[in-house]
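Only a single protein chain was left out; the remaining protein chains are all shown in position.
The block that comes next holds chain A.
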Amino acid sequence: MASMLPRLVLRPVQRTAVQTSRNSSGSFYGQHEFDNFKSTLAGGLKPAEATTNTWKKIFFISSIPCLLLAVYAAKSDHDKHHSKPRPEFVEYEYLNVRNKPFPWGNKSLFHNPTENYVPGVGYEKEREHH
């Protein structure tokens, strides 16, 4: 009687890798898909679960530590740059080009008063020191 139960684990059919995709979508549902309806429908579930666990492990074991290292690198780089004084600004002619005024005034869209130099005025605000 037990042998009449359907096999719960399906082996791949005549392929090197199990897929849920079809042989072809052509004009009609293909003969291969018709003959092997169950395997094309459910054959990819178990391998997909294994792959899911693989990627989950990749995320928790390698991605998160890499993220933390990168956060540390970015923080230390930011602190290093802010511990030095601002570099002397040399007014090259190709910097702060204004061939046509911005529609909203003279400053650029992301103008930073402490970091961006305004010609004729200089840096508008000093850096705050923590």
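Operating definition for what follows: contacts are C-beta pairs under 8 Å (C-beta built on N, C-alpha and C of every residue); 3 or more make two chains touch, one makes a residue touch a chain; residues count from 1.
Rule of thumb we're sticking to: contacts and distances are computed from a predicted model.
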- Message: There's a gap in the complex where one chain should be. From "Cytochrome c oxidase subunit 3", "Nicotinamide-nucleotide adenylyltransferase", "V-type proton ATPase subunit" or "Ribosomal protein S5 domain 2-type protein", what does UniProt name that chain?
- Response: "Cytochrome c oxidase subunit 3"
- Item | Positions on chain A contacted by the hidden chain, ascending | 20, 22, 25-29, 41, 44-46, 48-49, 51-52, 55-56, 58-59, 63-64, 66-67, 69-71, 73-74, 77-78, 81, 87, 89-90, 92-98, 103-104, 108-112, 115-116
